[in-house]
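Notes to accompany the following structure.
The complex appears here minus one protein chain, its other protein chains still in place.
Letters A and B name the chains as they come in the text, with residue numbers starting at 1 for each one.
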Amino acid sequence: MSAIVKLDQVFKSFGANQVLKGVSFEVEKGEMIAIIGASGSGKSTALRCIDRLETVDSGTIEVCGMRVDAPDVDLHRLRQEVGIVFQGYNLFPHLSVQENIMLALRHVKQQSRAEALSVSMAVLEQVGLGNKADAYPEQLSGGQQQRVAIARSLAMAPKVMLFDEVTSALDPQLTGEVLRVMENLAAGGMTMLLVTHEMAFAKRMADRIIYMHQGTVWEVGPGEMLDHPKTPELQAFLNNGL
Amino acid sequence: MDFSLNFAPLAPYWPVFLLGAWLTLKMTTVAIIVGVAVGTLIAFLKRSNHRWISQACSVYIEAVRNTPFLVQIFLLYFGLASLGIHMPTFAAAVLAMIINIAAYAAEIIRAGLESVPRGQIEAAECLGLSRWRIAWHVMLQPSIERVYPALTSQFLLMMQASAMASQISAEELTAIANTVQSDTFRSLETYIVVACMYLALSLLVKLLAWGCGEYLFKRRRVIRRATMEAARRRVPSTSPYQPKTAAKAANSGSTS
Partner (left out) sequence: MIGSFSWQHFFYLVQSIWWTLVLSGLAFLLGSIGGFAVLLARISPRRWLWMPTLIYIECVQGIPLLILLFIVYYGLSVYGFALPALVAAGLAMMVYTSAYLGDIWRGCVEAMPRPQWEAAECLSLTRWQTLRLVIIPQALRLSLPPTVGFMVQVIKMTSLASVIGFIELTRAGQIINNSIFQPFLIFSLVGAFYFVLCYPLSRWSQSMEKKLNVSNR
């Protein structure tokens, strides 16, 4: 069974700063992978490279059979297979919640207005915000905005969803509602990669946890790995609480 | 020093004044609509990755913004005439206004475009939207809303600048004022009347701009309605601490 996401010896530098120093891992269909690590370990960069928000200097990235690192990659197709949710939600402030979701449905998936309307209502119900369809982002709490952002990506029916520290900007009460949505997604069989600081959530929900340290994959293992770290770096990271 | 303001001789000229006001309004409206369209195009071109396109736009914008409108009108009308191109004065005035508005609008809109957070553009890219779609839905629409006050101020300034078209004998309110005052010899009164008419036109333009804004920017209406609703439906708090009962308890506690 071939992996749905495959990174092999990925190197990436920003100017003189080498952020990824040979990252390799694979993700099977339906898996939930949590990527943890200190800030600067390259975890967000690795995630962003998967959806080609950053280009790699060397190495290969394969997503759903497409070579993302190739210069002629079909971005149009890639971005429909991969959904990404950002820390800052990035909702479009001048559009209502429903319009935010329908925008790409109508113009990328070429759905009719009626189709897009029903799809958007379905995903909004799925994240528990069916009654907020006509509200504008500024009227919603951070947790609600993040759930809309998840719905917006979900509506495109991606095969893989990436989550870049999506709860880091939220206070504890709001974090819970977002994590619950992500649990439901995982239960539904979505392949998910999350960069996260929520250790308890990662331990409980993730099929595997990848610990990154200074630009490479340092340790990989199931949730129990956090109770019995093999390397001193992971131990130190867990002791620091972040 | 015998002085009295006598507006009576101006009375029969009121249709002429109204015509002048209408012409000014027409001139300004056409110039605004075309000027903003051209300005938007230039705002995007200025952000282009090709250096010479971007430089050309900068040269155009700075040339227009650092020279007087009167000189621009003269250059366009008399300059083109000397090259053999004779335009009607109204068209020349409108063209000069378009060239002028486009430069100012380009700067204003460009500032709006640059204030769109990079994250939203990334999100749109990750949803697979094409560059044109992103430019229209994610960048231009919120930018126009954000810079709308600056744009409307510029429109008002342009309407006042239209008065300079009288200097190439274009037909608008100031030119008509000049004619009327030379007929009636009531120069001060004429210009006071015309000043009032410009004030009325300014108010009209401000009203129209506000109306357009309300229609175009649905978000403002929705938010405003929601806040008014929330303010009306003020629900009393259900905190367990009630000042009256607490005071009673304190009093009964102290007397018993």
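The working rule: a contact is a pair of C-beta atoms (placed from the backbone, for glycine too) under 8 Å apart; a residue touches a chain by one contact, two chains touch by 3 or more.
Source: prediction; values computed, not measured.
The missing chain, though absent from the view, touches B when the full complex is examined.
Across B:16, B:192 or B:208, the single residue that touches the chain missing here is B:192.
One chain is missing from the display, and on subunit B it is touched by residues 1, 3, 62-63, 65-72, 74-75, 78-79, 81-83, 156, 160-164, 166-167, 174, 177, 181, 187-188, 191-192, 194-195, 198-199, 202-203.
To be clear about the criterion, only the chains that are shown with their structure count from here on.
Touching subunit B in their complex are the following residues of subunit A: 51, 53, 75-76, 79-80, 82-84, 86, 88, 90-96, 103-104, 107-108, 134-136, 138-139, 149, 152-153, 156. Listing the residues of subunit B that touch subunit A in their complex gives 117, 119-120, 122-130, 133, 137-138, 141-142, 145, 217, 219, 222-223, 226.
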